[in-house]
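Note that one protein chain is taken out, while the other chains of the complex remain in position.
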Amino acid sequence: MPSEMTLGLFVVIIFALLCVVAKDFGSVNNIMSILNRFSYILIASIGMNIIMITGNIDVSFGGVISVMCILMAFIGKKGAPIYAFMPAAMLCGAILCMFNGLLITKLRIPAIVATLATTQIYAGALPLMIEGSIYDLPASFTWLAFEAKVFKFVPLSVILALILLVIALLFMKYSRFFKSLYAIGNNVKSARLAGINVDRTIIITYAIAGLILGVAATIIATAGQRVTTTMGAGMEMTFIAAVVVGGTSVTGGSGSILGTAFGSLLLSIIAPALYHLGISDSWSTAVMGAIIIIAVSVGALKGVRRKRTDRAKEA
Amino acid sequence: MKSKKFNFNFALGALFLVLFIAIGLKTPNFFKPDYLVNVMLRNIIELGMIALPVTLVVITGGIDLSLGSIATLSGIIGGMSYKATGSGILAVILVLLVGLACGWFNSLLVTKLNIPAMVTTLATLYLFQGIARGITQGNSVYAFPAAKWLGNFEIGSFPIQIIFYIVLAVFFVLLLSRTYYGKYLYAIGHNEIASRFDGINTVRCKMIAYILSGLMSAFAGMIMLGRFSSMKYTAGDGMNLKVVTIIVLGGTSINGGVGSMVGTIIATLIIAVLNSGLTVLNIPIDVQTIVQGSVLLISLITYAIIEKRNLSHKRHEVSKAVKTA
Amino acid sequence: MKKWIALLLALVMVLSLVACSGAKKEETAETTTAAAAETKAADASTTAAAAETTAAASSQALTIAMLPKFKGENYFDACKVGAQEAVKEIGGITFLYDGPPQNDATNQHQVDILEGWIAQGVNVIILSPNDPDAITATLKKAQDKGIKVLTYDADANDGRDFFVNQVTADGVATGLVKGTADKLKAKGYGPDKPANIAMVSSAETDANQNSWIASIKKLLATSDYSWLKLANDAIYYPGPAEDKNQEIAATLVGSMGEGDGKIQAVIGLTSMATPALGAAYESAANKPDASKVVLTGLATPNAIKDYIKNKDNPMDAGVLWNCMDLGYLAVQTGYQYATGALAKDATSITAGRLGEKQIKDGMVILGDALIFDASNVDQFNY
Partner (left out) sequence: MGGQKMTYALELKDITKRFPGVLALDRMSLQVASGEVHAICGENGAGKSTLMKVCTGVHQPDSGEILLNGSRVTFRNPNEAYRSGIAIMYQETSLFEQMTVLENMFVGHEPRKRAGLAKVIDYAAEREQAGHILELLGTDLDMDERICELGMAKKQMVEIAKALTFDAKILILDEPTASLTQREVDALFSVILKLKARGIAIAYISHRLEEIFSICDRVTVIRDGKYISTCNVSETNKDKLVADMVGRDIGAYYPKETIAIGGEVFRVEHLKQEGLVNDVSLHVNKGEIVGVAGLAGAGRTEFSLAACGFTPADSGRVIVDGKEIPLRSVTKSMDAGVVYVSEDRSKCGLVVDMSLNDNISLPQIKKFSKRMFVNQAKCRAVSKDAIKQFDIKAPNEDFIVANLSGGNQQKVSVAKGVALHPKVLILDEPTRGVDVNAKAEIYSIISGFAKKDLGILMISSEMPELLGMCDRIYVMRDGLICGELSRQEATKEKILKLALNI
């Protein structure tokens, strides 16, 4: 697919340029901290991507992440190892997202509104369960962020993300299920004619997304010794941005994981780039918003042009 | 349809009264006129005002999630311009202009590029807020006289903004229920293609709706700035959800075509009671967030079920009609 | 159809009421400290108490409402604990506590909460404003209603009767700068080998951080610290949100190390930033040489004790005051002032277990900053 490759090239060029103009940008430390951020953005965005391919969306990711983080802290506080609390988080994520899926398919509530509502519920429920934050977490909890390094300097989280990326790519290519996502996103009616159980597929998709989100949440939660109730607040926008920038059409039916990967990379660069260029971090939000709009508009314009060519072709 | 709508608003009104009395009985404080006016009503005005035009947008089958950011951005720009120039009039004009521009930008993306309203406004929400944050560098911006007046002036202990709201509410009720523009909006929401075949300029109608919501958001932003005497770029966070809640609770179908301005207004009062009630009961704001979300969800589910019922009802009627034919 | 609406809308209402009662449980839980002292008041809903207090403000039954910059962060939690201790000690007080969520610590949220309290006529409001200017209008309103207004932790520019100050700005500044300077000296820096420093504050509008920054800059201008260079005004404002702090901390730690282009010392000015710095160092890919850089700042001991104890982590000291005492003192002052035991122009106050405390033009001062390191960090538990 050329479009992703152009994006990839674009990102690489930007990266290179930054390394040249801003000294220290290329430093191992900086690159690694970028990659660490990249890792959880990518993982979560993969989940967002498969949802958006079906033409839906989930803006409750942030809230769900917060819930999972607290849950993990709860378990991890007593010294439980990562292989104990990560699965718990994944399960929790699967359930919460599946609930969204049910609302959307069974009650025909537009995805974005339904998930906006659940976001509020998730976000609001947490502070009631615990007063704000769980701190003073044991080393076993922060292991992933502090200890786990491959070759002494590559964070394990990055490897984790890349593995997941590969798995996702394989599934997208070789699984009938994931092919059917595109069909649904393209044309629900035809998908039904082709004998696809649309509702079930969408619900499962949400569950899977939640499952993957659990991994991302683990990376986010274990970054420090304290977990607050607002760890994930507002992150969903970053993920959506990554997916949209990656070339997935917001109306569903097209898009690729690879593109999303590059999109995630681009977004994880923004903040450090601004810092190293001496621009105030305050602009990062605006930059991200602009990037999304540009990406979406480009996609839309393509669509418009296609319609024109279609009519010509019909001749 | 008409009769149904009447029943519906009636039910809403009943709900309002029940909540109002229930909370009042729990805490006499609640009935203090001072509390009713200065907390219950005064605090909902901004949301209520924005909900009015956004109802129009939702009826066309669209939505505006960026309203919170528009309010913040315009308020902030107003405040900054006043600080820079010291001219109050300029500030007011700028506020409204910014709102107008933002709304226009949304409408452009939605109508001309056919980007789904949800996504468009979700992105612009981010953009507008980002700009607000960028130009303020995260600092607060302070109110200017006009805003202060809007936010705090009282006519015999009756806040001025409530009067503004009442006027606007009347205006929008008439706009939607009495003018052809209102009818057009319903038609577009139900069936945009057919509307075009009836010679309706659907693009223009939709653009007007979005621009109105941008404008009103800006106005509300100015009131907010005055009421809180300062504004930060985060001021608009979560407003969009609250407004959508009000609108959906008010019986406007998120899929467009169905809805009434009166419903929105009653819903505004219900949310006002809920919020202020929870405050007066000293319930932490987190719970208020939950209630917020739950109310939205439950009303969505209600309408989902009602729509299903209507559908089957319709089928029944059709089959009857066929038999007679 | 009609039935459906009625039914499901009723559901909405039920739910909201459930939410109320559900929340009320925890509310009473918060006030049990007060309730314990009173007899048969255990289930007295705060609101009932509030109602009666409005009737008789001078009576023993006071309602004291406390409003932190934001909820759910252990600095303010510790203050709250101290406050509740005082409430319990005095007895007969209804204690309300609420605040904005951590990711949205804005003046606006505080005003919303305050207006609720004002309208139902609490007796004392103790708050730590997010925005010293913006809040004043509301505070004045409260005072007009005869409510006693105190600020703690951070001051408001106007509209408060007392400011319960943990420590003077200069106190904090000296604590931080001296601490940093000593550590840097120990690592071979000094007038002959200047060091670049950076600071991580909270939001741009936080009064206390800003006042500290001001006096830190003053100190840096003096000859003994002139070798500490605040490289191109390197102060960052991630606000209270956790992820933002981690992000900026990681970036800063990433650009630490020896040499002119690098940063040798970072000072965290909030109890979010400092732990984030410690964590960032721990997770840094190739850690800057701990013997060449310094991390320090304000934090609750618990939040950074691991980093302090960890030899390879350049964070080996933190600065703070006793937050519990701060909360305790605040409530004591508020109570005594409300009951008239304390005059507006008093120059000192005897605050329960804390004993005598100075009052300088409306500013109650808790004491000096305390510097904790590996040796004594375990003595504190907050």
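A, B and C label the chains in the order they appear, each numbered from 1.
Note that a contact is a pair of C-beta atoms (placed from the backbone, for glycine too) under 8 Å apart; a residue touches a chain by one contact, two chains touch by 3 or more.
The structure presented is a predicted model; accordingly, all values stated were derived computationally and were not measured.
The chain not displayed here makes contact, within the full complex, with A, B. Only one of A:M72, A:A125, A:L144 or A:A183 touches the absent chain when the whole complex is considered: A:A183.
The chain that is not drawn here is touched, among residues B:I200, B:I247, B:M261 or B:L278, by B:I200.
For chain A, the residues touching the chain absent from view are 173-176, 179-180, 182-183, 185-187, 189-196, 249, 253-254, 306, 310-315. Looking at chain B, the residues touching the absent chain are 1-2, 174-175, 178-181, 183-184, 186-187, 190-191, 193-201, 257, 314, 317-319, 321-322, 324-325.
Note that in this section only the chains that are shown with their structure count from here on.
With respect to chain A, maximal separation of chain centres occurs for C (centres as means of Cα atoms). In this assembly, the C-alpha centroid of chain A lies 34 Å from the C-alpha centroid of chain C. Multi-chain contact residues of chain C (touching two or more other chains) are listed as 22-23, 26, 71, 101, 104, 237. Chain contacts: chain A has residues 123, 127-128 touching two or more partner chains.
Chain C contributes residues 1-2, 4-6, 8-13, 15-17, 19-20, 22-24, 26-27, 46-48, 50-51, 54, 71, 96, 98, 100-101, 104, 106-109, 111-113, 115-116, 119-121, 131, 133-134, 136-138, 203-205, 237, 239 to its touches with chain B in the complex. Chain C makes touch with chain A in their complex at residues 22-23, 26, 71-74, 77, 101-104, 232, 236-238, 241-243, 246-248, 250-251, 253-255, 261-262, 275-276, 278-280, 282-286, 288, 302-303, 305-306.
In the complex of the two chains, the chain A residues touching chain B come out as 57, 59, 103, 107-110, 112-114, 116-121, 123-128, 237, 240-241, 244, 250-251, 280, 282-290, 292-293, 296-297, 300-301, 303-304.
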